[in-house]
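The structure appears right after this line, and notes come after that.
Only one protein chain is missing; all other protein chains are in place.
Chain lettering (A, B and C) follows the sequence in which the chains are written, and residue indices restart at 1 in each chain.
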Amino acid sequence: MSVDMRTFLAHVELDGPVITAAGCAGTGRELAQFFDLHRLGALTTPSITMAPRAGRPTPRMAETPSGLLNAVGLQGPGIDSFLERELPWLAQRGIRTVVSIGGGTVNEYSALARRLADAPGVTAVEVNLACPNIEDRGRVFAREGAASAEVVGSVRSIMLGDVPVIAKLSPDVADIVAVATACADAGADALSMINNPLGMAIDTATLRPALAAGTGGLSGPAILPLAVRCVWQVHAALPRVPIIGMGGVLTGSDALQLILAGACAVGVGTALFHDPYACLRIERELADLLQARGFQRLADAVGVAHRPPGSPARHLHEESSL
Amino acid sequence: MSVDMRTFLAHVELDGPVITAAGCAGTGRELAQFFDLHRLGALTTPSITMAPRAGRPTPRMAETPSGLLNAVGLQGPGIDSFLERELPWLAQRGIRTVVSIGGGTVNEYSALARRLADAPGVTAVEVNLACPNIEDRGRVFAREGAASAEVVGSVRSIMLGDVPVIAKLSPDVADIVAVATACADAGADALSMINNPLGMAIDTATLRPALAAGTGGLSGPAILPLAVRCVWQVHAALPRVPIIGMGGVLTGSDALQLILAGACAVGVGTALFHDPYACLRIERELADLLQARGFQRLADAVGVAHRPPGSPARHLHEESSL
Amino acid sequence: MQVTGTVLTTRRVDAYHALTVVAPGIAERFRPGHFVSVAVGGSRSSMLTRRSFSVHDVRSDYGGTVELVFTVRGPGTEWLAERRARDTLDLVGPLGRPFPVPRDPVSVVLVGFEYGSAVLFPLADTLLARSCRVDFVLGGGSADRVFGAMRARRIAETTTLSTRDGSLGLRGEVTDVLASVITDTRADVVYACGPMEVMRAVTSVAIKFDIPVQVVAEEAMACGIGICMTCVLPVIGDDGVTRMVRACVDGPVFRGERVRFEDVGTIPFDAQGAPGGGARHVS
Partner (left out) sequence: MQVTGTVLTTRRVDAYHALTVVAPGIAERFRPGHFVSVAVGGSRSSMLTRRSFSVHDVRSDYGGTVELVFTVRGPGTEWLAERRARDTLDLVGPLGRPFPVPRDPVSVVLVGFEYGSAVLFPLADTLLARSCRVDFVLGGGSADRVFGAMRARRIAETTTLSTRDGSLGLRGEVTDVLASVITDTRADVVYACGPMEVMRAVTSVAIKFDIPVQVVAEEAMACGIGICMTCVLPVIGDDGVTRMVRACVDGPVFRGERVRFEDVGTIPFDAQGAPGGGARHVS
């Protein structure tokens, strides 16, 4: 008997738990050359901004041990073009779409939410909080609970009630639980973690930073242990808040770690660069691992690692299904 | 002509920049079976505590992609036994020794400093701030500038003036520069970074955390980009404060990245588990890389990546030698 | 598509390594100019990003093989150079936009620098099949880094060689000889592959002659399939607007005169979406 892989992102049901991570799946058209996008739990868009953005100069990438540094700088066409050309393409095909948004001020996030509020085809809105707050000396929203909560609260108040608002958190904080709690209190229906911790590489040939932007976001398997820890800590503190776990997932076993730690869905980013079919493979591997461990439903595995050793997983499934 | 590899830890000169990281080189006796410890820039001890500590239960380790999670829990014999048996062994042999200390209260750090103040053979004291503050709900000192500064200030006031006090910082903060500045203002003669970010792995066979302690510290090449970024940011803000860079150094090229980012010495931890000769190999590789790039002195390479592209490295060496 | 191919043969060609891999699906879909990306380091590798290589040759034996020619630059190509016959390789391809090929039997100069020459040979075959006149200009740092001279001599009308150290052909850059080759052959179009500064120089020669030039842009790529946005360079569109376009899917072949070579590695102030640029949305 196959495992029931359905999951809920707040009140929205997804056919499967594996979704693409923001900024790692292009517009959808690129991956559609490889497989049918309906097989994804959902596709997350790159973070959409109000204005078109050319992003950062190149080099934008540097490989690190089991990781990748990137400094793309949210290159994108801006919300108008997104609503005109990209979202309709996904919506017409009925592809579950999480729209990620990014801004430099609370107002910009609100403006984006207003534009998305009546757009068809938005499964959920993910608020990328890893953007510099231009009204606070460029300090990243995600670094502070209050700043994060303000953004999330404003987006939540604008979006229609049936579109979940997901707050995406960064690990570069002293207390991820505090930021998560602030976001949940501000109305976030779900949390997504982790965004890239800030890293850097120096090119030892040129004696200069390897990325044109200097620092960049670290992704890939190197950060999986940070992601598992963040999911674990937040699930322990906020067991009722759905979590999309991500950061370094390359295999079904990595995805299972995040699920056992408390995630009900799993985002895949950098792995797609290595393997365009990564989401499908990971979902298949995850289903096999769940089955081998006697789980009939994915939902029964969520957060199981928090239970005292030896406690029966089976009986608790009512409570853990979100 | 060979490169002059001498460096300064504040006012203490070291023959070479490569030192062992705290808790990764045992008592010295173990590595002495492999090579002459005088060939190290310095040996750093595990963090010494007042009382003997049995540490955490096993499993204490889990391998992660290009990384290692550990939760040893500062197992050690306590300061009495350290002063009686371990420090004298190193001191008699004239091995440069950085004594790391760890405590649960400011008082415990002060008490340790008092015990070390007149002990012979202490090249420097490194204050491990990644310890839970039992007077503040177990919140780790390193997570907060004020708590870190208090510890550093008290140790600095007790140690004799000619023994540098090094503050060891953790990357799990929103603003490493703020913590670094607080420590420098409190009298730290040098900074050491990075200690292990907090991570976690779930054993997908037992469905439980892989470490008995649940979470653990992540080390190894996976964290190198975080270390380079922290060193870069702190050196940019505090160019006169000497930095011991560490975190994931496996090769001379990794060490060079940290030096170009602003470190004047480099700590090697996890690499020693893979290769007992790692420090010697890394120093050799580093010297070769410096030579190939036309550096006559290690000191001339410190922080070079901060210079605008094309600016002559040679002319600036007065200023960058610490 | 993704293929787990078996290495058929490995050989050294002067300074280069050549690998022939059985990869039926890729060989079948191949057109000149395509590239493939290769996973390096084995199953628990710490190297996450695929390495990109132009396809040098495609054959139909064993259901279809592709040949890659490469130089060892860093750890990924070092690993690749250690592959042996019967090892397996994980390939994704064919990737990128291939060379546009003229319908008429025009006169074509193919300019290749070092391993960049490799991608030009399947193109030459296609052009010859269309009765084009093909002339080669091949260059490199030194004699052992000029790739394909013998094969070029065999198939092309003329082959002009140059090296920076003078160890083979004329001493100097490929562009030092390009103008006279264009004149002599009355070339209608130029195709070129090599480092960015060579592409830039080739483009300016072609512009002087007012003939079209197609260049292959080599940018550091994390995905090769258009989803990571790391491989961008400033290219002028049909509408005259400069955009940061992806070398992997919008290229790697571009019209030379559209590429803003002098601005590669920057965001030109007039690029769409440039910081503070005119295209900024007023919210």
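To be clear about the criterion, a residue touches a chain if its C-beta (ideal position, glycine included) is under 8 Å from a C-beta of that chain, and two chains touch if they have at least 3 such contacts.
Everything numeric here is computed off the predicted structure, so don't read it as measured data.
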The one of B:Leu116, B:Ala149, B:Ile259 or B:Leu272 in touch with the missing chain is B:Leu272
Touching the absent chain in the whole complex: find that residue among B:Leu9, B:Val72, B:Val98 or B:Ala287.
-> B:Val72
Using the touch rule from the top, list residues of subunit B that touch the missing partner.
-> 23-26, 30-31, 33-34, 46, 50-61, 63, 65-68, 70, 72, 75-80, 107-108, 111, 212, 220-221, 270, 272-277
Interface residues of subunit A toward the undisplayed chain are 65-66, 221
Per the touch rule stated above, subunit C touches the missing chain via residues 41-47, 75, 79
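As a convention for this text, only the chains that are shown with their structure count from here on.
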Between subunit B and subunit C, what is the gap in Å from one C-alpha centre to the other?
-> 46
Of all the residues in subunit C, which ones touch at least 2 other chains?
-> 46
Which residues belonging to subunit A are in contact with no fewer than two other chains?
-> 65-67, 220-221
